[in-house]
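Sharing a structure here in C-alpha cells format.
Rest of the complex left out; these chains stay put.
Order of writing sets the chain letters: A and B. Residues in each chain are counted from 1.
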Amino acid sequence: MKLKPLGDRLIVRAVEEEETTASGLVLPDTAKEKPQKGKVIAVGDGKWDEDGEKRIPLDVSEGDEVLYSKYGGTEIKIDGEDLLVLRESDVLAKVTS
Amino acid sequence: MKLKPLGDRLIVRAVEEEETTASGLVLPDTAKEKPQKGKVIAVGDGKWDEDGEKRIPLDVSEGDEVLYSKYGGTEIKIDGEDLLVLRESDVLAKVTS
C-alpha cells in the first residue's frame, strides 16, 4: 500500500539510533528515549493559501532525514510497519550531513 | 438517500481490513483497532475563501481510499449503513496503490 499525504503532511519512518553517552557507554534499549529522528518517505503537495490560488510549498522532500517532536503526529501501521504521519510544523529540523 | 457534503466535508465508508500481525497471525475481531481506512463516497465543493470569491478545492475525490484520524468526524447512519462525515483536515493521506 502506497500513501500520498494530504496538504502539509508528511510520512516518516523512525530511525533508531545507537545511543552512546558522552562517556562512550552504549545504553541498553530501555534507557533510551523514544526516537525523534526519522526518514521522510512521502510528502504532501502543500496546503492551499487563504485565497485557494496557490499551494504553500513544503520545505522537506522525500528522502530527507528530519528531527521531529516526539509528541506530534499520528501513528499508522502500513504493511506491518509502524509509520508516523506528521504535519510539517511538527518537524524541527532537517539533517543536512 | 443520497447526500452532498457541505464545504470541505466528505463522507467515507470505513474499510475493514483483515489485520495480520508481523508473524502472520490473523487477529480475532476484538483485538483489532477501530478502522482508520475508508472509501470516499461523496465530497463537498470546498469552502469559500475569505473573500467569498472562490472555493478552495478539495484534494480528495469520490472513490479515493483514504486514511483518516480515528477520532475525527461525525458518525451517521444512512439506509442502515454506518458512515462518517469528515472534514478534509481529518484525512491524513490518500492510498495511491
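Operating definition for what follows: a contact is a pair of C-beta atoms (placed from the backbone, for glycine too) under 8 Å apart; a residue touches a chain by one contact, two chains touch by 3 or more.
Keep in mind that what you see is a predicted model, and the values were worked out from it rather than measured.
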Complete-assembly copy number [criterion: all chains share one sequence; 2 shown]: 7
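Note that only the chains that are shown with their structure count from here on.
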Centre-of-Cα separation between chain B and chain A, whole angstrom: 23
Complex contact set, residues of chain A against chain B: 1-7, 9, 11, 42, 44-45, 48, 50-53, 74, 76, 80, 85
Complex interface listing, chain B residues touching chain A: 20-22, 36, 46, 49-51, 53-57, 59-60, 67, 69, 88-89, 91-97
